[in-house]
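Encoded as structure tokens, here's the structure I'll be asking about.
For this depiction, one protein chain was excluded, whereas all remaining protein chains were kept in their positions.
In this document, chain identifiers A, B and C correspond to the written order of the chains, with residue numbering beginning at 1 in each.
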């Protein structure tokens, strides 16, 4: 049943899907149920309320769609926009690229703002475009909060500031796939109109729920948006929300119980503590990379990502070989470099249900792999740097004080 | 964590989601994995091969889409048709109604052939339409194999015969949601162009995989179909199939392992034995209904469904009360009557991983509920009728002979 | 991995091990933990407190020994008695026989009071023995509360009355393996000195915890009892209880979490409701047996057991054939007749986590098997009788009202 078993635990450090907490695995270990019984709506009600806290919104409307992040993207776009609508979209890596590809295939008029891979979204260009758009032809700004391919975190607060500065009514659509529930994200405060993530990312569940949250303005837009949609149509959800049965089609019972357990754990730890933990692990990872004498793919500190670090390898090394070796020799799963940075970077995902010692095991593994592939790493150097930081900054586990 | 616990086992007899076999629950009881490691493609390859056997096709191309049946519908339609295309679609109950609603919202020109709820698709009308359509304006025939709301099984072989008779090139699209892997379904033999089901139906998995299988003709059609689609686009899958990595976006690791286990169990039992088991349980259920003196919503024997039985209650009884009572008193989950037959029928789902004694427990429960709500049932009558049939027709469990 | 898979659910109706509730299976689905961390003692403390409620004692001391019922027997005997001690023990079936065999091999002087299999303990003889024993040579009375082989429940209150009447100081040792947590059992009220059960019985866990509860008098006796014991010695437990670390040797982490979950479910349902449910299911089973025209192995109503029914088959039928057929054809697990009643009775266990419809499925299965093996049963007759009773007597599930 296990296709390629290795002794001991798999060390899962791809930037998604991520490690699922054991209590969540347990919660999902169950038979199907009738989703039209009173039990499922009762639980769903609590889920919808609590998911809003993860998005930091009180006014948003969440949708838990049986789909992936790609589907969540499509839901965000087709519910709020009409074919031909002009949108400004930032290309900074593979996932923003894929979203732009989707935007184009959905027949929007995409104004692509491209940066080097490793840089954040060019918000100066956004400012120019907004300044020039007194006619309000721009209907939406589409931006990934965190580009998973390069480990770049964009500054969403600035996007909002620009929109406000130019008094521009464009919708503000955010891909929070590798950020929400791990990085500081504030839907209401930043005036995000649609935010979305996938269950297999920082929420630490299996793939299967595309989580989309819509502001009142987005909900309003959905009433006139002309993009063709059925499966992804919010209208059907809203209809069933009103009836109190919640589901226009069959949800995964297991994922609902899993989400319930995941949210309980997040609130038990405290969402701010969860975010602080990600910050701590991100910082530790970057210190290790530095100690190894390697470069972060992310070009400036302001863009450093606390959920994924893309490490640039020397030109004489194929980063794919590092990933392959991790899996074959150390039961370590690292992320490949994608597209433009294929062969050039490997990625360490450090998001989701993870702690210090797990990360340190990974970093030790990376050191051995670097040595394996001929990079003159000083063994222990990265771990030492990370430990020095973590030993100073890791709090007691609150429940165990 | 369990919202409304009752002692003992829940008796799940809604027509989906259905009971998951314990070995499948076990197979899914696991952490996430890197879906880009060599293990997942290796397993996926076996899944795609084996899923074809469930559809009884050797030439079809299967897609395991992270969605529900509603998404599978959308995938079937948008990949093969263009807005404005004329399609003939049969309205015989709630699920065919919902599919037609989707077809209309996707901007097809839907030629609806309506029957009374409880009747099968009117194929005489189809014959007339095909006969009249020498210009081949009909681009597709859309039909549910088994209408889950009324327990009606349509005759797909006849649809194929008509298409052949009139030498009509229309695509033949089949909703097999509550039929495939339970009823006799033959994709290649019947010349079905797109067939689809959901993982939570007869395959007895959680919700989350929309299984769509496309004939070479459907694949060909997808190259020119103009319906807008991205998430549901087969093209992306085909591209990754070619690369041998299979997944254009993140699949559910758990569902893949679950599907592997489910297929293994089906093949261990034998697909024909699985179908025979459904036939046996369907027949037993109908004999019980007869013994209770109640009517089957399905109006003719030729349409009797072996996966779900919709039972008509006397006018002085509200069928919703029966469902409510089953859940509240006997931990029995029955299906509600939907839309036109709301309050008038309740439904016994008998599909998926189920055996004789489970069904008999359900039938005994229904008898007690009928008595509870004031119907003068003879207690034991339905069980006796079902037992008489089952005792004569149940084979030894092959692995235990 | 499954040695002999059959489609659908296995219907487990042996009188132990019994069906485990899904929430308990979930709770046990976990890795090992350090049992010397603060977490396990904290949980253990709650377990020991709550287990006392199951025994209906406030003054008793519970021991959760990693063993089976056989080990629990040995623990009860060796901690309280010395070799050569005279004990009165009642032989009424296979399990009392095995306990007596153990008593003899442990070198006690066993005064066996034998009854026909199907009868309860002969308490008249006990009265005589107590009356005659003014010298108090009898050190203990050993009695099974419920003989699992014949479905006979002994009257423990009468034993206590006799001891009191004769003012006899003998210890009162009770095997509650197939009674505690299912039948009315009152350790304190009945002055039981040692009571015991196994986790795989009415508590509905896997095998692995021998639960023994000792009265203050039994604890006192343990200080001078000369039987050799180490693994089963209460002294080691008491030492660790005092230290607050609880475990003299490694417990099963999984079973501790399982027990926690099992107790939570029992208290959620209400222990009295649990007992009432067993009474209801026992009564329904006996009504079915009567309707089939078969005899209960239990010879008088006063001894009828609400946890197991031993059904006598006609002489021309081998009861082992019934059990075999249940397993091979209907995925139904019934209990064999043991020893003296081998071939003559089969047993329906109706204890633990079970509800009405599960039992009715089993009864329908038994009817079909009876027909299979040539007994002229009227199909549906037993189910009808059971339904008539259950439909009148089953309460609403409290959590769902």
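Some points to look at:
Basically, a residue touches a chain if its C-beta (ideal position, glycine included) is under 8 Å from a C-beta of that chain, and two chains touch if they have at least 3 such contacts.
Everything numeric here is computed off the predicted structure, so don't read it as measured data.
The chain that is not displayed touches the following shown chains in the complete assembly: A, B, C. Touching the chain that is not shown, out of B:186, B:295, B:340 or B:400: B:400 (per the contact rule at the top). For the options C:198, C:282, C:361 or C:382, the residue in contact with the chain missing from this view is C:198.
For the chain missing from the display, the contacting residue among C:42, C:131, C:157 or C:396 is C:42, taking the whole complex into account. Even with one chain removed from view, subunit A keeps its contact list with that chain: residues 1-2, 4-9, 11, 19, 21-23, 26, 29, 265, 268-269, 274, 277, 327-332, 353-362, 364-365, 367-368, 371-372, 378-381, 383-388, 390-391, 394-397, 399-401. Annotation for subunit C: contacts to the undisplayed chain at residues 1-4, 10, 12, 14, 16-20, 25, 27-40, 42-43, 66-71, 73-74, 83, 101-102, 105-107, 198, 200, 206-208, 227-233, 248-255, 257, 260-261, 327, 333, 335-336. Listed for subunit B, the residues touching the missing chain in the whole complex are 1, 22, 25-27, 29-31, 38, 400.
As a convention for this text, only the chains that are shown with their structure count from here on.
Taking the mean of each chain's C-alpha atoms, the chain whose centre lies closest to the overall C-alpha mean is B. With respect to subunit C, maximal separation of chain centres occurs for A (centres as means of Cα atoms).
Where subunit B touches subunit C, over half of the residue numbers in use are shared by the two copies, so each contributes mostly the same positions. Spacing of subunit A relative to subunit C, judged by their CA centroids, is 53 angstrom. Note on chain placement: the centre of subunit A and the centre of subunit B lie 34 Å apart, centres being C-alpha means.
Once the centre of each chain is set as its mean CA position, subunit B and subunit C turn out to be 44 Å apart.
Contacts with at least two other chains are made by residues 1, 25, 27, 29-31, 38 of subunit A.
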